[in-house]
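One protein chain omitted, others in place.
Our next item is chain A:
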């Protein structure tokens, strides 16, 4: 199994590369379309169903600046696939170059335990956890915008900050049960 490494290649000038990993391969396409609208920097979007990535393209694959795991909460499989794919990432990625994006979090049919386990996973890896409304165009645009905000930092395009610094501010925390706050 080949590990995907964050620092094995040189960065391109004024460009950023993002890898979207989604088991269902439904949301990633529309998200990619929204991501490449960015004009200030050249954004290369790579799509994958799961990791590891195939060996043959290894040579001409650019350096990946941000890996995004898209997890659809309505299926258990989506979460399991992401969990398995995480093992194919070099530990260097977890210094701020991985983030999770969750869809369908407000769906009634989603068991709360599943969201909790995603939260726990993201918190244990010190990664940010973003929520996205994948069913509306405005939601997709917003999700792309937020990913770009992170991507620009992880690609080193924002002066005075680094991926690790940002992830320290945005990493997911496991909230205790909000239902029963101990107020009195």
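Just so we're on the same page, a contact is a pair of C-beta atoms (placed from the backbone, for glycine too) under 8 Å apart; a residue touches a chain by one contact, two chains touch by 3 or more; residues count from 1.
One rule holds in what follows: contacts and distances are computed from a predicted model.
Novice: I notice the complex is incomplete. Of the names "Glutamyl-tRNA(Gln) amidotransferase subunit A, mitochondrial", "Coatomer subunit gamma", "SUMO-activating enzyme subunit 2" or "Centromere protein I isoform X1", which is the UniProt protein name for the chain that's not shown?
Specialist: "Centromere protein I isoform X1"
Novice: Specify the residue from the set A:11, A:52, A:92 or A:139 that touches the hidden chain.
Specialist: Answer from the full complex: A:139 touches the omitted chain.
Novice: Looking at the full complex, which residue from A:17, A:44 or A:170 touches the chain that isn't shown here?
Specialist: Selected residue, touching the omitted chain: A:170.
Novice: If the missing chain were put back, which residues of chain A would it touch?
Specialist: Listed in rising order, the touching residues are 74, 104-109, 115, 128-133, 135-136, 138-139, 141-143, 145-146, 149-150, 153, 158-161, 166, 169-173, 175-176, 178-181, 183-184.
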